[in-house]
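Excluded from the complex is one protein chain; the other protein chains are retained at their positions.
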Amino acid sequence: MSMNSFGHLFRVTTWGESHGPALGATIDGCPPEVPLTEEMLQVWLDKRRPGQNRNTTQRQEADQVRILSGVFEGKTTGTPIQLMIENTDQRSKDYGEIAETFRPGHADITYHLKYGNRDYRGGGRSSARETAARVAAGGVARAAIEAMAPGLEIKGYMTRMGEMEIDRAALDLGEIDNNPFWIPQDATTAQAWEDYLTKIRKDKNSVGAEIEVIARGVPAGIGAPVYAKLDTDLAAAMMSINAVKGVEIGEGMAAAELKGTDNADEIFMGNDGRPVYSSNHAGGILGGIATGQDLVVRFAVKPTSSILSPRASIRKDGSATEVVTKGRHDPCVGIRAVPVGEAMMACVILDHMLLHRGQVGENRSSIG
Amino acid sequence: MSMNSFGHLFRVTTWGESHGPALGATIDGCPPEVPLTEEMLQVWLDKRRPGQNRNTTQRQEADQVRILSGVFEGKTTGTPIQLMIENTDQRSKDYGEIAETFRPGHADITYHLKYGNRDYRGGGRSSARETAARVAAGGVARAAIEAMAPGLEIKGYMTRMGEMEIDRAALDLGEIDNNPFWIPQDATTAQAWEDYLTKIRKDKNSVGAEIEVIARGVPAGIGAPVYAKLDTDLAAAMMSINAVKGVEIGEGMAAAELKGTDNADEIFMGNDGRPVYSSNHAGGILGGIATGQDLVVRFAVKPTSSILSPRASIRKDGSATEVVTKGRHDPCVGIRAVPVGEAMMACVILDHMLLHRGQVGENRSSIG
Amino acid sequence: MSMNSFGHLFRVTTWGESHGPALGATIDGCPPEVPLTEEMLQVWLDKRRPGQNRNTTQRQEADQVRILSGVFEGKTTGTPIQLMIENTDQRSKDYGEIAETFRPGHADITYHLKYGNRDYRGGGRSSARETAARVAAGGVARAAIEAMAPGLEIKGYMTRMGEMEIDRAALDLGEIDNNPFWIPQDATTAQAWEDYLTKIRKDKNSVGAEIEVIARGVPAGIGAPVYAKLDTDLAAAMMSINAVKGVEIGEGMAAAELKGTDNADEIFMGNDGRPVYSSNHAGGILGGIATGQDLVVRFAVKPTSSILSPRASIRKDGSATEVVTKGRHDPCVGIRAVPVGEAMMACVILDHMLLHRGQVGENRSSIG
Partner (left out) sequence: MSMNSFGHLFRVTTWGESHGPALGATIDGCPPEVPLTEEMLQVWLDKRRPGQNRNTTQRQEADQVRILSGVFEGKTTGTPIQLMIENTDQRSKDYGEIAETFRPGHADITYHLKYGNRDYRGGGRSSARETAARVAAGGVARAAIEAMAPGLEIKGYMTRMGEMEIDRAALDLGEIDNNPFWIPQDATTAQAWEDYLTKIRKDKNSVGAEIEVIARGVPAGIGAPVYAKLDTDLAAAMMSINAVKGVEIGEGMAAAELKGTDNADEIFMGNDGRPVYSSNHAGGILGGIATGQDLVVRFAVKPTSSILSPRASIRKDGSATEVVTKGRHDPCVGIRAVPVGEAMMACVILDHMLLHRGQVGENRSSIG
């Protein structure tokens, strides 16, 4: 019933504040005998790490992850895995001035209203730094998935940033790692996005983003019919990421505009004895259970609320003030949400693979 | 860790199939001394009940709810509340023919792939009838909320049905109960929606819908910062409803198109010593915690997959077939999702009120 | 986080009061395709049923269990199983007089102090009738265990009743069903127990009991190292039964008197390639995980607090009074705790079999 945990059998609890000594993830329920090293996790953390280009906060963090427990002789033991990332670059002075003020659009005021206090250094628990722990946990999930379902692939990419939207006709997943936005588009498009974001930043502004995460090779049958639906858990996982305001599965909100004849994916028998579908409006999920098609999840990230443009607000004493958030902030925090979304997808998929194995066992039923 | 439960302290487990003897909800954690009668719950069930007009399935169900436990002398005792709704109109013959076939866009195939069997009568557990149990549970939540936070108001309405969309400039919540679509619009608009849906039905088709649910008077401070964020639980609650494919909080997916200057709701001090905001892009939630503004949640319901138009599919033996779903189905199942969305909102709000009281107590901190 | 549920993957929530319309169990997480009928469950309920001889309450209850969901064509579907037992013999008048009074040793006063109200009819939720729902749920667990681990056997029996204690040298499990106390002793001993209890009853008194439950053929490896230890869950399961005040695994409390040389069960290699042990002081569990030896659990049930002898107490208004509990009560409620203990053992074992399969899979590691 923890407020800072997610997952049923593969259970992740993140802890830590932006400017405390460290943050991390406590992972319970990981299968034993899974090959795991700090290097394997670092790959994903480096992808999320800030300070890599001028479109992400200039805060310099090594984001070195340490495995403190649960791994012995290079393999998971089945006991809790503790992942710790120490905070090295903590220039608190940047933030001191906002200790008394609530930043509009930020969690400052709600933390104060709930707890009567808050760690105001860099947003404390509400900082995007919390997502580093998710990415590390996602790395563990990926390792376990690789051991259980080799070939299962998870890929995330941006599909929109403010006025910029990808051209799905020109979608090329091979390009994702070739540009700082992780967009599946060519270099010319990437440059256009770069120019757009540069202008946003120079205007002392920020912008929102839409991220899509897909999973290929997901075993048909994982998921559950009602409250632990695969789409329910995916929606919760994505919505739990800072600044996310919307989540879609398959057609998503557009399903409201469709007719039944358009929406229902027709079913045919594949040559390999597995069903194939005429389309994937469902995003790989029917009745909360995976069909075996690609899982398709999208989510929207609001623009960073910490901006250099002045906004009206109040202080803890109720007096009016104007806030200009200095410090180091992402003009588009959505960029770094891509590896976070991938990590959440990995955790949810592994969790449901374990849940399915627990209730139903390893032999899945088939058709024909 | 149940697959068929939701909620942390106010915990609801629904059970039952469309054509079994009964279905219902087991509720654990309800506060004691809450006035509760079957009549109070029936009000909400009657709102959801099918067969009321030709836009919903003609199946006739009394949907009479019985309280089997947890209430004594008209008040909750604090022990589990069992709500049972017997299935009276079960014409199984309508469904017999699909025992061997998988309806495209329906959970038939995934249930088969997961469990190796399924109750094919009326969709069994995947039937929209499961939502009757949610509505009953929501009625209990509303009663407890009324006792704890009098005046807290929850209201749901349709905002889109296929090509029809409401005109927010003409939004009138007072009209919601005056038309069969629960749209906050005048009679003329309602008639246009009626004509539109009639044509859909005559075309042997179905259509999707978008529903918005708002809550007024929500205590500021309820919610949690990370995985049990108020928006996370609302997203999970709505996505867990049959046929829902997308969930939005406040700006929702549109947040991806916004700039920071547009999105951040400015804060001012109200005359009553409570903060007021220049706008509500956040939908009443910052950092997972309620600001005290209106909670605003939207979700999209896909068109009913059970339609009279033929669709290609396969049988359990893998052979190809064509499916035409006879039986009694809603041309727009989204209509009945309105009271369901309200019920889920009520359950989530009560749950978080109890969670907040548990961790922080009854005296909430204030500003100034 | 429900207060009325137990189990991790195989999750049972009981509901209902002694004199409400019905009580039952909501079961989530049962594996699919398990053969299950009401008759299979009735066998266990009949064993627990009161009114069978003059040593148990003369209340006449049919205790007929109905399966309302989760079973289709004689097999579990994997969705929630709702078990309902209607209360038929409710003579509330017997209890009306204690509405204002707290019976010493009974939950009356604590329910009042916690909830501010209570269903005083027959003890409401605190009645031993709640255990009927456990026995029904245990029947479902037994059916699933039979499907997963044929031959696994669970057996409970009384080992002590007040001054009467079994002679372990003459232990004969074959005799258990031949006497009303379920003691593994011959008819002569059973008669002595009968005479002893008759005297207790005639003295308007009641007496406590100790029950032992063993399980044979438990798969080695089920359980977990720390908080979800197999012994932790067994202790919780037994202690959750009404009136239980102590739980022991293997040597139990006597372990405090042992030396290391006496306690450690020596290990040898069996002919079947499985380890064998020189003894079973551990009760089949080491480090929270099953060794494959017999699971051995004991628990003590306090004497019924509802007795015909007068006891000093107070009323809701604080005034002093004397209580003589009329109505129909067991002189030794521990007798009926035998099938309840078996049921809890079955639920815990199944739950851990599913948990183990979820985290580790179906192929268990071996020695040599």
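We call the chains A, B and C, going by the order they appear; numbering starts again at 1 in every chain.
Please note the rule applied: contacts are C-beta pairs under 8 Å (C-beta built on N, C-alpha and C of every residue); 3 or more make two chains touch, one makes a residue touch a chain.
Keep in mind that what you see is a predicted model, and the values were worked out from it rather than measured.
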item: Selected from B:79, B:131 or B:325 as touching the chain missing from the view; value: B:79
item: Which of C:24, C:138 or C:250 contacts the chain that the document leaves out; value: C:250
item: In chain C, positions touching the absent partner; value: 1-6, 8-9, 14, 102-107, 109-116, 125-126, 130, 160-163, 200, 205-210, 220-229, 231-233, 235-236, 238-240, 242, 244-269, 273, 275, 278, 281-283, 285-292, 298, 300-305, 307, 309, 311-314, 316-320, 334, 355-356, 359-360, 364-368
item: Hidden partner chain, residues of chain B it touches; value: 1, 9, 29-32, 78-79, 225, 354-355, 357-362
item: Interface with the undisplayed chain - residues on chain A; value: 1-5, 8-9, 11, 13-17, 20-24, 26, 28-29, 32-33, 66, 68-70, 72-73, 75, 77-82, 84, 114-119, 124-125
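Quick note on the criterion: only the chains that are shown with their structure count from here on.
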item: Mean-CA-position distance for chain C and chain A (Å); value: 45
item: Two or more partner chains touched - positions in chain A; value: 1, 9, 225, 355, 359-360
